[in-house]
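One chain of protein is taken out of this complex; the other chains stay put.
Our next item is subunit A:
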Amino acid sequence: MARFVIRRLLQSGAVLLGVTLVVFLLLQLVPGDPVRVALGTRFDPQTYEALRARAGLDRPLVVQYFSYLGRALTGDLGVSFRSGRPVTSIVLERLPATLSLAVTAVVFAMLVAFPLGILSAMRSGSLLDHAARVFSQFGVSVPDFWMGIMGILLFAGVLGWLPPSGYVALTEDPLRWASHVVLPAATVGLVTASILTRFIRSSMLEVLSEDYVRTAEAKGLRTRVVVLRHVLRNALIPVVTVVAVQLASLLGGVIVIEVLFAWPGIGRLTYDAVQARDYPVLQGAILLVAALFLLVNLLVDMLYARLDPRITAR
């Protein structure tokens, strides 16, 4: 197990190295000059050259990349073009907001999707099943920003139950954090729940037709026991993967939702950094997201072995 983890961590390091290179090169291809964006329309050649030199953009690309890499190894991800602040602290500041939104959204999605998916698989063809399928179709096809705006108009506008936007840190005031997280988390969670519901339903249906399920039923076990012990456990393997992928992608920040709800997370940071061509911040944010993705995947692989003893982590 320890060897497995160490090997995976080494692999992850190589992947991250690749990520830095690819991101660095891709950013060179993006049209738009960060210095011009920083100066806006009031463009003056002298001011331009001075700012370019201050940002280190006048150095050759190879020098820029390796000096970046060298500092990155020590945890220094450079300095933002725009704000002049260290990228490491900018990115880490945004992590709690995104983490709390992503985890809440996934928990919300699981609370909705598990009962709905299981019931609709067991009563396939029933009214409930149809309703569940309409729900999940709705969730995946309606754009999340539209649902977000509708949510704001209804719950913040008409009913006045929730604040329309903004963020309070969990550590600062858990209650106010909760009231602010409900709308964005539900909006994001609804999409995730729709995807999960469909997955749980089809995965359950597949297992329900297995021979061992028929055997279990034939030996007279109660339905509850069959479902919980035999069907659900076997149906969970692919579901865990989907949950993990969803969680990992949410950790990358839900750009549209974070922008809409003025949620100070990684997604909004990424959006602003792209707009401003703030390459160091963009690189830092992508690197962090990649690292989180790798971490979640590692955890999932370890969880597999727990769920199904036939799979061993090697």
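Keep in mind that, in the parts below, a residue touches a chain if its C-beta (ideal position, glycine included) is under 8 Å from a C-beta of that chain, and two chains touch if they have at least 3 such contacts; residues count from 1.
The criterion applied here is as follows: contacts and distances are computed from a predicted model.
> Could you check which of "Twin-arginine translocation pathway signal", "ABC transporter substrate-binding protein", "Succinate dehydrogenase hydrophobic membrane anchor subunit" or "Nitrogen regulatory protein P-II" matches the UniProt name for the chain that's left out?
According to UniProt, the chain not displayed is called "ABC transporter substrate-binding protein".
> Give the residue, chosen from A:F108, A:F261 or A:F293, that touches the chain omitted from the document.
Final answer for the missing-chain contact: A:F261.
> Could you list which residues of subunit A touch the chain missing from the display?
Touch with the absent chain occurs at residues 1, 5, 30-34, 36-47, 49-50, 82-85, 90, 92-97, 99-100, 103, 149, 152-153, 156-157, 160, 163-167, 169-172, 259-262, 264-265, 268-269, 272, 275-277, 295, 298-299, 302-303, 305-306, 309, 313.
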